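Every protein chain but one is kept in place in this view of the complex.
The letters A, B and C name the chains in turn, as written, and every chain counts its residues from 1.
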Amino acid sequence: MQPTTNKKILLNEVESRKLLKKYGIQQNEYGFAKTKSEAKEIANNLTLPLVMKVVSPKIVHKSNFGGVKLGLNSLKDVVEAFDEINANANNFGVSNIDIDGVTVQEMESGVQELLIGVKKDDTFGNVLVVGLGGVFVELMKDVSLGISPLSESYIYKMVKNLKGFPLLDGYRGTERADVPAFVEMIKRVEVMVTEEDKVEELDLNPVIIKRNGDGCLAVDVRIITRA
Amino acid sequence: MQPTTNKKILLNEVESRKLLKKYGIQQNEYGFAKTKSEAKEIANNLTLPLVMKVVSPKIVHKSNFGGVKLGLNSLKDVVEAFDEINANANNFGVSNIDIDGVTVQEMESGVQELLIGVKKDDTFGNVLVVGLGGVFVELMKDVSLGISPLSESYIYKMVKNLKGFPLLDGYRGTERADVPAFVEMIKRVEVMVTEEDKVEELDLNPVIIKRNGDGCLAVDVRIITRA
Amino acid sequence: MTNTKEALDAAFKPKSIAIIGASNNMSKLGAADLRKVNDFGYSGNIFPVNPNEEKVQGYKAYKSVLDIPDEVDRAVIILPTKHVLKVVKECAEKGVKVAQIYSAGFGEFGEHGKKIEQDMLSVAKQYGMRIIGPNCIGTYCPSGGITFTDSKNPVKGSIAFVSQSGGIAHDVVSNGDTHDIYYSKVISVGNCIDLDHSDFIEYLLDDSDTKVIGLYVESVKNGKRLAKTLSKVTPNKPVVILKGGRTSAGNKSVSSHTGNLAGDYEVWKALFNQTNTLYVHSMEEMFTALKCLQYLQVNENRNIAMIGNGGGASVLATDVCEELWLDLAQLEESSIDELHQLGVSESNHNINPIDLPARAITANEGQTFTKIMSILANDNNISYILFHINLIPLSNYMNLRETLSNMFKQFDLLDDLNVNVVGVLRTNGDPKLIEEKLNATKSFLSSKGIPVLSTIEQGLFGISMMARHGENEARKEVSYAADY
Partner (left out) sequence: MTNTKEALDAAFKPKSIAIIGASNNMSKLGAADLRKVNDFGYSGNIFPVNPNEEKVQGYKAYKSVLDIPDEVDRAVIILPTKHVLKVVKECAEKGVKVAQIYSAGFGEFGEHGKKIEQDMLSVAKQYGMRIIGPNCIGTYCPSGGITFTDSKNPVKGSIAFVSQSGGIAHDVVSNGDTHDIYYSKVISVGNCIDLDHSDFIEYLLDDSDTKVIGLYVESVKNGKRLAKTLSKVTPNKPVVILKGGRTSAGNKSVSSHTGNLAGDYEVWKALFNQTNTLYVHSMEEMFTALKCLQYLQVNENRNIAMIGNGGGASVLATDVCEELWLDLAQLEESSIDELHQLGVSESNHNINPIDLPARAITANEGQTFTKIMSILANDNNISYILFHINLIPLSNYMNLRETLSNMFKQFDLLDDLNVNVVGVLRTNGDPKLIEEKLNATKSFLSSKGIPVLSTIEQGLFGISMMARHGENEARKEVSYAADY
């Protein structure tokens, strides 16, 4: 039952974000820059603070070697970040030829960070994983799983079954988060992986959920496809 | 086996903090002020930003009705906070006669918030509860329990058994926290509740743990004693 | 093409069977298969196929299935692996509705075997024949006279079991009589090259003899179809699954969080939750669940009353209740009054659970006990009653068989029970006591729809399964979005 070729491809961030856009999955504003001046131009059109991330087929774990710069509050920061990212990449043996460029993105914050993941299971096909991001997922393993297709009502149930759900629901007088927007995003992710059959794994991590009514945004994405 | 009188007393913050001091349990710098000018004077001797909390036998859950003001960055903030706290208390039917005053405290931050609790169990006596603060305790119930007396090695084990322990141990490249100081604080709490037999329940919540070597500080305390 | 229903009708209740590989050498598997259906009382035509014999075990033998003059509903193929493909082709040509291939050594042995499986499937499809297996021990159906075991007990029941392990299919049947569990159908599915888990489950949904479905599964080829099938079946009949290979998949190296979080068994659990399928972790739990579910009257509440002898036992039972999220029922005032009048309870003590000494349980030939049961059964706050009797003290000072017989005859008074009753008869494992327990169960309790378990923990686990299914039923139409 296994395909004879098992080759997998990690889409780069720009390709991944295009896919999100195609399916109406909200993301933070960003642009792709090959050069420093392009980076400055993009930065000029975005709202500060910004984030810059390297785009290179040779670099899988960007943040592990200085491929990500957060909290850029000025054009000067942007220029410096561009140089630093390139220098860091070089230090790790990635030459400029292998660097496609960088993305410049608006840095977002909200009520909570969330995760939406998809894994193509050999038996059941697309399995959706939702949870609160960061330590809740990594240390507490607080996630809900669902096998596609999923009804909207079941997606709500998955979200509400999270131990951390109160953090989205006005826990201790904090802001109530936009759970309906999160559910909508999960639905769109499900549509996307159903249509885009080659997608084998997907992580939207983190997704920033804002106050109820203000939506939620994917701010990092990672998509692996079959060749 | 039950004492005939079951009356319990909630110590106020000033009394509680004196008890901590007696047993060498580190806490953030603070002062107690009956008047606005006393509050200003205390604030003058502390490092900004500050926190102000009401002290009143009539107010048990201070933050529920505006009895706590965070992030005071100037003397002006301090003065305003004093007035607001009094006004809030009045609005909730607590007259000025029932307000002893306020504490003015340094606002601390660190690697993580922790909890140290003690409950006097009918069968086993003092039971210590340690955990990461906030949602880890409240939603994830991620705590370790130990019955007094506890060896230092067992206290380490309790701390390391927490699911959230990696957050103190340099998780994902974050700062390593001062676990030995936390263990030392737990030991001192144990000594305290052993000596102070009337203590029935104690919460140090949160305890702010700093980078390794920088110690940890109790920033809120709640002690209930037998009459 | 024989449709699935026709094929499985032929597998469970065939008008005629060909046993290809039947033999007079009783140490051969093919000989055993013929002997077993014969002993089991199969009443249709039996056609042994064996090129070297005139007669097999008294039946006229045929050189080939093609030589059989009559129609053949079902063929069983018990031959060395290398002969199977040829015979499958002959069966297909003959117009056999369903061929069950006992022989092993195909897909499970690698690529070559997989190729033969594909060839068998092609030829079967060409002629419209369906295949069960290969690598399976077949079907068991008391009402059709079909079996794969030496179990001589042809009692018809309402439980169906689908097993991906032949050994477990065997165990299921051989445990039936001694656990007072009786089956409508049991099937060993083998490699599922044609008919698979989902086909069997779907068939059982429409099978009027089947009330509850159990499943032992290690892997399925088409998970999405299984999910769809379960969603269709569980609103009508409870399905209980034991998944084998929960942890064996090993950790393939995965490059994303999601991959790490969605381990194989986690995905199966998602399936169970999404489709309201019940699941268990051992065959012991499976037997308990099936036994209880066959008698379930759907009830969405989780309120339980308990009565029995043994103070420590009651304390432990209360703990287990809470651990299984069952609620001790708050009895109606009228029930409490009646218990007081009977002298069972006083003020606020001994109301639920009720601790009743052995002597009180058996007093008045069990009339007091039955009276209490009747009070509980008529209490609207109670959805489940668990009674537990430790037989050891009873056996110490009375004739156990007579005592139990007198007691449980009284249960006839409990007409039209509108609660679910589960009985626990505790023993110390002494074979003699176990025999008395089984006798009481079969003679009195099972006819009243009361499942009997061996420990209080089992009884409560069974109730938790019933309650879980009851909630699923009640919740069928609720939209979770609506209550956000």
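Note that in this section a residue touches a chain if its C-beta (ideal position, glycine included) is under 8 Å from a C-beta of that chain, and two chains touch if they have at least 3 such contacts.
From a predicted model like this one, the values you see are computed outputs, not experimental measurements.
Taking every chain of the complex into account, the absent chain touches B, C. Checked against the hidden chain, the listed residues C:Ile46, C:Ile131, C:Ile168 or C:Ile336 yield one contact partner: C:Ile168.
Summary of contacts with the chain left out: across C:Phe106, C:Tyr216, C:Tyr295 or C:Phe387, the touching residue is C:Tyr216.
Residues of chain C in contact with the chain left out of this view: 150, 163-168, 170-171, 174-175, 177-179, 216, 218, 242, 244-248, 281-284, 309-313, 315-316, 318-320, 322-323, 390, 392-393, 396, 428-432, 434-435, 438, 455, 457. On the side of chain B, the interface with the absent chain consists of residues 1, 10, 60, 115, 117-119, 121, 123-125, 127, 129, 131, 137-138, 141, 143, 145-147, 150, 152-154, 156-157, 160, 179-180, 183, 201-203, 205, 222, 224, using the contact rule stated above.
Criterion: only the chains that are shown with their structure count from here on.
The distance from the centre of chain B to the centre of chain C, each centre being the mean of the chain's C-alpha atoms, comes to 57 Å.
In this assembly, the C-alpha centroid of chain A lies 38 Å from the C-alpha centroid of chain B. Shown for chain C are the residues in touch with two or more other chains, of which there are none.
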